[in-house]
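Apart from one protein chain that is not included, each protein chain of the complex appears where it belongs.
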Amino acid sequence: MQHTFSSPDGPIEVTLGKDDGAFALAGHRAILIGDGRLRVTLGDGRIMFGHVAKVGDVWWVALGGHTYRWERMEAGASAGGNEGGLIAPMPGKVLQVLVKVGHTVEAGQALMVLEAMKMEHRIVAPSDGIVTMIHFADGDQVEQGASLLEIEAESE
Amino acid sequence: MQHTFSSPDGPIEVTLGKDDGAFALAGHRAILIGDGRLRVTLGDGRIMFGHVAKVGDVWWVALGGHTYRWERMEAGASAGGNEGGLIAPMPGKVLQVLVKVGHTVEAGQALMVLEAMKMEHRIVAPSDGIVTMIHFADGDQVEQGASLLEIEAESE
Amino acid sequence: MIAKVLVANRGEIACRILRACQEAEIETVAVCAPNDLESMFVEMADEVVVLRGDSIGETYLDHTQIIQAALDTGAHAIHPGFGFLSERADVARAVVDAGLVWVGPRAEAIEQMGDKMTARQTMRKAGVPVIPGEEVESIDEDQAMLELEEASTRVGYPLLLKASSGGGGKGMRAVTNPSEFHEAARAARREAVAAFGDGRIYIERLLSGSKHVEIQVLADSHGTTIHLGERECSVQRRHQKVFEEAPCATLTPELRDAMGDAAVAAAEAVAYEGAGTVEFLLAPSGEFFFLEMNTRIQVEHPVTELVTGVDIVREQLRIASGAPMSCGPLNLRGHAIEVRLYAEDAANNFLPAIGPLAVFQPPQGPGIRLDTGVREGDDVTPNYDPMLAKLIVWAPSRVEALQRMRRALDEFVILGTTTNIRFLRELCDVQAVIEGTTTTTTIDDTWPNGWQPSENQSIEEASLLMAAMGETLGLHRVHRTGGEVSGSTGPPSPFATLQRRYP
Partner (left out) sequence: MIAKVLVANRGEIACRILRACQEAEIETVAVCAPNDLESMFVEMADEVVVLRGDSIGETYLDHTQIIQAALDTGAHAIHPGFGFLSERADVARAVVDAGLVWVGPRAEAIEQMGDKMTARQTMRKAGVPVIPGEEVESIDEDQAMLELEEASTRVGYPLLLKASSGGGGKGMRAVTNPSEFHEAARAARREAVAAFGDGRIYIERLLSGSKHVEIQVLADSHGTTIHLGERECSVQRRHQKVFEEAPCATLTPELRDAMGDAAVAAAEAVAYEGAGTVEFLLAPSGEFFFLEMNTRIQVEHPVTELVTGVDIVREQLRIASGAPMSCGPLNLRGHAIEVRLYAEDAANNFLPAIGPLAVFQPPQGPGIRLDTGVREGDDVTPNYDPMLAKLIVWAPSRVEALQRMRRALDEFVILGTTTNIRFLRELCDVQAVIEGTTTTTTIDDTWPNGWQPSENQSIEEASLLMAAMGETLGLHRVHRTGGEVSGSTGPPSPFATLQRRYP
């Protein structure tokens, strides 16, 4: 009962325990009570009820007014080859590419403007680095999940 | 695609047809559009949306503000041996048996009083006839589906 | 200040109270019987205490266990909802004796209203009209007959003769004309003596064609007692309300004032505190008579909330905490209707039904409120009351409210358990309901031989098409089940770890 989920900070390995009929993790306990509904007893004793649903490889979890999205990874797999790659979050059109290959960019800097759902969206750099590849030009259509451009972190 | 459903008046045999991608019956057409949701075009051209769900052997159908309950029968089976038998509709306690074996009863006449869910319920004769068997006495507990008493139709 | 409330109830009213507490930023404790552990109301509470016992008597009616649960969890108050312990003066007293707050009136007020004869006397003294009636106790036949005739002229016609110690209709006689009185009275006495060995007769005015109209009152500990207008609940089946509305379609503002004043007088007569309902019979003559006072929140309170804009449960919490009520002057607006959705077979003598709620899709959109304690996937069991939900609509006018109710009922889909939805939908088309001229006998008058759904051959045929398609296409919609806790991939590790591997 070991599972690996991806997170923005890297993979998270989870090994479930069992405690008096309930599953347990990090002091919290939970049991299944219905279709995707679970009763959770937090480490501090609070009882909460939450929901889970799986869509593709992603477990969606609602608990205490928060929603989490945990993508399941094959156990032991690396975080994947997307480090530095910037993925189109939805289908759309490239309105403007704001950087060129070789540019040094700062975390948060806008790299590209996409148009989708009749709105403009900025693709921003997730970290400082140098632009190494740009896969699309102004006016191109992009599919959801397409790699838009790549950034290499500067030597640390 | 032949199915048999039971109804209070006897079995109903249904043979589905196909018409331009839709299923058809008696001039009405329907297609599946979602999880248990169907789009129905009635013979008079009206379009309606309905729901189906199966619980045990029973198909529940909601359409146009009406709800139907169609119990599936094995094709070719008879209407079952319950003719004349009166079945406990829910678990409860027999408060009072109002008839005796050999009594002549009229359709609608109260035969037994059950208590369930803190309310009294009268079991009434479905047709004219003679009481041939009584399976429970005052104070007995009955399970849902138990045969309570039996009535034989008078010679027609 | 009340910072934590234990809700001593279940189902939709528990959900209603728990939501009100949550909004008021009050912590909550639910209590539940073991067979209710997966019910919706349990999920809404911050804490749950599972009561020991199997029957209702051993769980929801065991006030000792419930008071202990409140003390154990540090709750400051107990809200009893309706039913169960809500009108038990002894429980109200035990709660207060335990140092807790009872969200309801004082035990004395419950007692004074709980005993019907005491209540009748208290109301008379307070100047609230009660159904005219007199008891004749004389044993001597001639003397009794004389007194009965005298009493009959004071009570007025039509009247009802009842055996004082009777029940079940024995010894009961309706008399519409004074010329019939003598013979009817003799017969009633004979039957009463034969059946009960007791010839005492009670004469009461017969109020046929009456409406059931009730007034919501609120009283706080700062000396303010107000009424929130009326509800009409005439449409009943076996004294069970199924269709309730506010305001009453035929009430004049003058009559509303008079009934409201009477209800406030009734509450003040017993030094009432909290929310309560004074029930009246409203005769076709325009006379109204006190029936009883319900010393608790009532099932049909939402219609009053929608037309007055007062959150009655929230006011109960305010009043119980010693604060003044927050309502301004009565401001009635629009029209509200509530119907009670039951798991029952309306076409078969309203027999309660059970089963899974395989599909439970309430209507949405403007002017609709649903108070329920169930959700899709739940099982309806025979353990508790078969009420599934209250569907309440509000609209600017009565006509529009009824139109909205029709729309809402048409949108509501429940599959897997037989319900009275179709009955309620067809009730909306009954002439007396459309005209607002309903009385307590409307259902029996409309369907003297029991209700049957209207037939619609096309739709029935299409439903067979749909069932057959379901079977052909294998649309086995999963009836969701709880599933087992046991894992399927080998025994779990005893060591639970959460390890983050950062690159």
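A, B and C are the chain letters, set down in written order, and residue numbers restart from 1 in every chain.
By our rule, a residue touches a chain if its C-beta (ideal position, glycine included) is under 8 Å from a C-beta of that chain, and two chains touch if they have at least 3 such contacts.
Since the structure is predicted, the reported quantities are computational estimates derived from the model, not experimental observations.
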item: Among C:285, C:364 or C:449, residue touching the chain not depicted; value: C:364
item: Residue, one of B:23, B:60 or B:136, that touches the chain absent here; value: B:23
item: Touching the absent chain when the full complex is considered, from B:32, B:88 or B:149; value: B:32
item: Absent-chain contact - pick from C:19, C:93, C:120 or C:186; value: C:19
item: Interface with the unshown chain - residue positions in chain A; value: 1, 3, 5, 12, 14, 16, 23-26, 28-30, 32, 35-36, 38, 40, 42-44, 48, 50-55, 59-70, 72, 89-92, 116-119, 121-122, 124, 144
item: Interface with the unshown chain - residue positions in chain C; value: 15-16, 19-20, 22-25, 302, 305, 309-311, 314, 326-327, 331, 333-334, 362, 364-372, 395-397, 400, 403-404, 406-407, 410, 461, 464, 472-475, 478, 483, 485, 487-489, 492, 498
item: Interface with the unshown chain - residue positions in chain B; value: 1-2, 7, 9-19, 21-26, 31-35, 39, 46-47, 49, 79, 83
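Assume only the chains that are shown with their structure count from here on.
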item: Centroid comparison with chain C (C-alpha atoms), farthest chain; value: A
item: Computed distance of Cα centres, chain C from chain A, in Å; value: 50
item: Between chain A and chain B, centroid-to-centroid distance (C-alpha), Å; value: 52
item: Residues of chain C touching at least two other chains; value: none
